[in-house]
Structures are given as C-alpha cells and as structure tokens.
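Below is one structure, written out as structure tokens; the observations come after it.
Every protein chain of the complex appears in place save one, which is left out.
As written, the chain order gives the labels A and B, with residue 1 at the start of each chain.
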Amino acid sequence: MDNPEEWRQQAWAHLTKLRQECPLVQCITNFVSMDLMANVLLSAGASPAMVHSIDEIPEFTPKVHALCINVGTLTPDWLPAMKVAAETANKEGKPWVLDPVAAGASSFRLMACLELLGMKPSVIRGNGSEILALFKGSVDPNSKGVDSRHESTDVVEAAKSLAQLSGCVVAVSGAVDVVTDGQQAVSIRNGVAMLQKITATGCSVTALIAAFVAIDPLHVVEATASALSLFGVASEIGMDMAKGPASLRMHLIDSLYGLDQGTVFNRVKITKL
Amino acid sequence: MDNPEEWRQQAWAHLTKLRQECPLVQCITNFVSMDLMANVLLSAGASPAMVHSIDEIPEFTPKVHALCINVGTLTPDWLPAMKVAAETANKEGKPWVLDPVAAGASSFRLMACLELLGMKPSVIRGNGSEILALFKGSVDPNSKGVDSRHESTDVVEAAKSLAQLSGCVVAVSGAVDVVTDGQQAVSIRNGVAMLQKITATGCSVTALIAAFVAIDPLHVVEATASALSLFGVASEIGMDMAKGPASLRMHLIDSLYGLDQGTVFNRVKITKL
Partner (left out) sequence: MDNPEEWRQQAWAHLTKLRQECPLVQCITNFVSMDLMANVLLSAGASPAMVHSIDEIPEFTPKVHALCINVGTLTPDWLPAMKVAAETANKEGKPWVLDPVAAGASSFRLMACLELLGMKPSVIRGNGSEILALFKGSVDPNSKGVDSRHESTDVVEAAKSLAQLSGCVVAVSGAVDVVTDGQQAVSIRNGVAMLQKITATGCSVTALIAAFVAIDPLHVVEATASALSLFGVASEIGMDMAKGPASLRMHLIDSLYGLDQGTVFNRVKITKL
C-alpha cells in the first residue's frame, strides 16, 4: 500500500472491527501501567484481562485473543508466568506482543527481554534506546531508565536487522514511529511530545497493538501501524483541550473512545518509508 | 421498607453517618484497582488502608471497621493473607466483603473464591457471570475475563439461592443492581452504561459497600443498596459532564465527594423486587 488514503481507510476498518469484536487481551504488565493500560484498551473497544498468575495461565490464556507482556517492574518471580503465557499463546496460535521496558537498564532486564524475544512475539514495541539495546544485546551505561536517548528514526536500520534476526515485527516509538518486518518499513507521524510526560503511555500503546493484531493477525505490520497512529490521533485531539499532562491523559482516553471516521480520515498519517 | 422515599432517606442517612464516622476500610485488592478504590473511599468519606501483608494483619485488622477482599490479580501467595484477614475480621465481629473478580475464568480463581466464600463474608458483590460461576461452582468455558456475559436480572434466582446456601448477602451488579439475603431482594436502578468502560469501578463499589456496612452492620442489605445506589447516582451526575470514560471517572469521584441531600433524594432508585 503506497497511498496514504488506503492507510487511513484501513485504520478506520481496524478500529471498527475492534469495536465490534471486542477482543479479550491478556496483559502481564508492570504495576505502574495496569490502570492506564486497562482503561486505554476499554476505551478503544477491547476487553482487558490483567491475569498474571502461572496457576491459571494454562487454562486462561487459550481463551484470550491476544497477549501483551511488559517487563516494566520485573522481578524474577514474574518471568515463569510470562514464559508460560508466551508458550501458550504460541501453541494456540494467538498473537502476543512484547514491551521491553528499559531493556538496556540492567543485565537482569536485558537477559529477560532477550529470552522473551527468543520466544517469537508477533511484535516488539519499544523506544529507540530499548530497541537498540535488544539489537546490540548490551546494557546501556548511560541508561535513563524508561526514557529514550535515541530518536526512533536513527534506529531504523537496527530495527530492520532486529526484525530479520528475530522474525518479529519491530515497532519503534518516537517523534515519528516506525514499524518494520525487516523488509518493508512504515512511518507514523501522529502523536504529541507531551505524551512523554505521562507515565505508561508507551506501555498502553503496546497493549493497543496487541488488540489490533488480535483482529487482523495476518497483517501484523498494518495492524501495528493502525494502533500507533490512532493512539497518536487521540493524543492530538486530546492536546487541543489539555492544559498539561494530566488533562492530556484524560482527554486522550476520551478521544480514543470517541474517534469517528471523519477524524480518522483527516488525521491518520501512515506512509511507507 | 416498601416506600421509595424511605430508601432515599436511608441512603442519605447512611452517607451522612459515613462522612461523620470516617470508617477505616482495609482493602486487600488487585493491583489495577488500588488507586481508584482508595480514591473512591476517600471521596465518599471513608479512610482506606491498602494493607495486605500477613505479617501485620493479625495486629492491624482488629483496628479497622471493615475489610474488602478482591481476587482480581490473584496469585497463590496472596491467599493466606486474605484468609487470615477474613478470619480476624470474623473473630472481631467486623464486616467483610468479597469481590470474586472473574470467578469463572479459571479453576484456580474459582477455588480461591469458593474457599473465601466458605469463610462467610457479610456481602459478596459480583457481576452476573461471577455470581453464576460461584453458584454453579464451575468454570465458564466462554469467560470474557472480568466482563459479564449475563444480565444481573437474569441471575436473581441464582443470587437468592447462593445467599441462602452461603448465609451471605449477595449483590449482583448490572444495568439494574440486585441485592438479596436469600429472602428479600432489592433492585437499584442507578448508574450509567459507560461505567463498564472504566476499569475497577466494580472493585471500587465493592469497597464502598464495605464502608457502608461498617457504619450500619445490622442492616447489611440496606447498607449495600445505599452504596450501590449512591455510586450510581454519582456516575449519573458525572455523566452529565463527561465526554468519555476518563472524564466520567473524574467527575464520578468529584460527584461522590459533593453529593448533597437534594440530589440523593431526587436520584436514588431503590425498590423491593
């Protein structure tokens, strides 16, 4: 698809399908993001299930439509559940998405992310620094925690290589978002800078990607691009009303809930790179 | 009480007493709901205590006025603390309330809920699917996680039977809420549909029930009905100002904080079934 018009129509088609099918998205995520992530999924039309106990994953994960794994506040006792959930999703043919939060901040975190990456998520979504850390397989001595020190567009080649090596679609968030399967690459020019002043927006968009891939599992790049773009569009509309990060957060969720065809057609900016 | 007028006066009397006495409500709850639950309790006039360590429950729980146990993000290591807290509450004659989140989603979850149910909470509050799962004692193969597949009013007979069998008051949330002690049943027609697009509103109303029962422990059905109705009224007022789920959440809490006699008298809709 080369025509921006087609991407917009596709984004709207994705959102419409999501609202109709209301996919059940299991989230094994960090403590900071749980509230926002569940509310973002609900406002988009999905049904969140924050289930992380290894005692119920083998029985529960087969019932979900997608899985989101996020290592934000990882401790070693959470890893086995993440792995069993990923395995179950793979066995059942359900898409799952990995958010390698602050992958370069410590060896423990990097190893956990690389191990999960080896289990072949459908999509990995991170900021520039996180994707670079995974690509290089090394800890960043200048890590700023969850914040990126790299622009997404500087990381495109690393993202492509990582996609080829891992067999996963790689999404890099930033001023411009980039999605690649290792061959083609797509850029998304939606969103506002103030999103970086709200905790867990990155985590939440990863969960949203899981929901979009759930309803279009054969077009992972496209579904991922739609999710990133529509979240960005919602933030743009929210920004018109916001007076700061907290009101932006509220208006973003409201806007995501209320997105209509006209807005999506006017605002979505997805193009081939 | 058959007169709607009396229910309204009673709801206002409950709220007034709650604001005066500011009961201390201990919450052992899931990670997703902690923030909203604490803020809902505070805005209603109660004092939340999110204390779940088994190392302090025997010393702390005797000081609280009510206890709320919620299995939302349950893992096996949390169960012993829940049981000790329930035991302590029972021994001290303090009311406690159980929220069997997604009880039918897995055997692990169902067993935990049935075990807690066997410890005789004062009230169980769930949606239709959760109450049915407890009543049948079986996992729901079509579980949608925390979302209900059943209307509350279709579950009235199951709720009555469960109340009789368990000796607990059973509250079923839905478009119409139902509260029953197994003999009488009461319906509450407050609330707005958009509450389902906000995570942890069900969890929060369960904690609110605990606070209301704390200040009227001899009238559990009535206190439960007041809590459900007033939370619903706050959501109705909030809905008049809301532009989506996130602003509804904000306005709901603000409205609960500001509820006055006139509004309560005008809006509360509790009737005998």
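Everything that follows uses one rule, which is that contacts are C-beta pairs under 8 Å (C-beta built on N, C-alpha and C of every residue); 3 or more make two chains touch, one makes a residue touch a chain.
Just so you know, these numbers come straight off a predicted model, no measurement behind them.
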item	value
Candidates B:K63, B:K136 or B:R189 - the one touching the absent chain	B:K63
Listed residues B:M50, B:L79 or B:L114, member touching the removed chain	B:M50
Residue in contact with the excluded chain [from B:P4, B:P76 or B:G258]	B:G258
Touching residues on subunit B - with respect to the absent chain	24, 26, 31, 34-35, 38-39, 42-43, 47-56, 59-60, 63-64, 249-258
Contact footprint on subunit A, counting only the chain that is left out	30-32, 35-36, 72-76, 102, 105-109, 139, 141-147, 196-200, 242-247, 249-250
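Following the convention adopted for this analysis, only the chains that are shown with their structure count from here on.
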item	value
Subunit A onto subunit B, rotation angle from CA fit, given as a multiple of 5 degrees	120
Mean-CA-position distance for subunit B and subunit A (Å)	33
